[in-house]
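Attaching a single structure in structure tokens format; questions to follow.
The block that comes next holds chain A.
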Amino acid sequence: MTGSVVLFVVTASALIGIGLWGFLVQAHLLRRVLAFNVVGSGLFLLFGALGWRGGGVDPVPQALVITGIVVALAATAVALWLVGRFAEETGRADLPEDRREDRQEKSSAGGRP
Partner candidate 1 sequence: MTGEVALAVLLLGPLLAALGCLLAGRQGSTVALLALIAGAAAVVVLWDGMLRTGPIEVRLGGWGAPLGIVLRADGLAVGFLAAAVVVMGAVWAVARHDFATPRARDVFWPSSMLLWGALNAIMVSRDLFNLYVGLELLTLTAVAMVALGRGPGAIEAALRYVLYALMGSLVYLLGVVLVYHGHGTLDLDRIAAGRSGADALALGLMTAGLAIKTALFPFHAWLPPAHAGAPSPASALLSALVPKAGFVMLVRLWFEAMPDATPPAALAVMAALGAGAILHGGLMALRQERLKQILAYSTVAQLGYLFVMFPLVGGAGAGTAGAAEAWAGTQIGAFSHALAKAAVFLCAALWIRAIGSDRLADLAGLARAMPLSCFAFGMAAVSLMGLPPSGGFIAKYLVMRASFELGLPGWGLVLAAGGLLAAAYFYRPLAALFAREPPRVQRTPRLLEAVPLALALAAAALGVLSQPAYDLLQAGAPAYARGIGP
Partner candidate 2 sequence: MSAIALPDVLTIVLTGLGLLFFLAGTVGLLRFPDTFSRLHALTKADNVGLGLVALGVALQAETWGQLARIALVWVLALVAAGLVAQLVARAALVDRRLRG
């Protein structure tokens, strides 16, 4: 059974890496929320895979992962509605500091007012 554990641990770590990369690289806010969810599910998979033995997973990580999934949903809902409201107000879906065309002007202004 250890072969499968290694596979799931490696996959979970890779998912965390993909999600983190997506969160750091993306400027589009909805994609960053999506990347957050990928990191979250990868992290929970890692938690489950490490607690995996024979037929099932250690009940404590299972309970914590369920709690984590619900908390992640709550945070995602808040973030997505904020993104929607931000887009309605500014017509943009990225934070000012991530905007490419503002970068030149920002560097000359020397940081945020």
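In this text, contacts are C-beta pairs under 8 Å (C-beta built on N, C-alpha and C of every residue); 3 or more make two chains touch, one makes a residue touch a chain; residues count from 1.
Keep in mind how these were chosen: all candidates are chains of the complex that A comes from, given by their letters.
From a predicted model like this one, the values you see are computed outputs, not experimental measurements.
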Exercise. For chain A, which of 1 or 2 is the touching one in this complex?
Worked result: 1
Seminar exercise, completed: Contacts from chain A onto candidate 1 in the complex sit at residues 16, 23, 29, 32-33, 36, 39-40, 43, 46-47, 50-51, 60-61, 64, 67-68, 71, 74-75, 78-79, 82-83, 85-86, 89-90, 95-97, 111
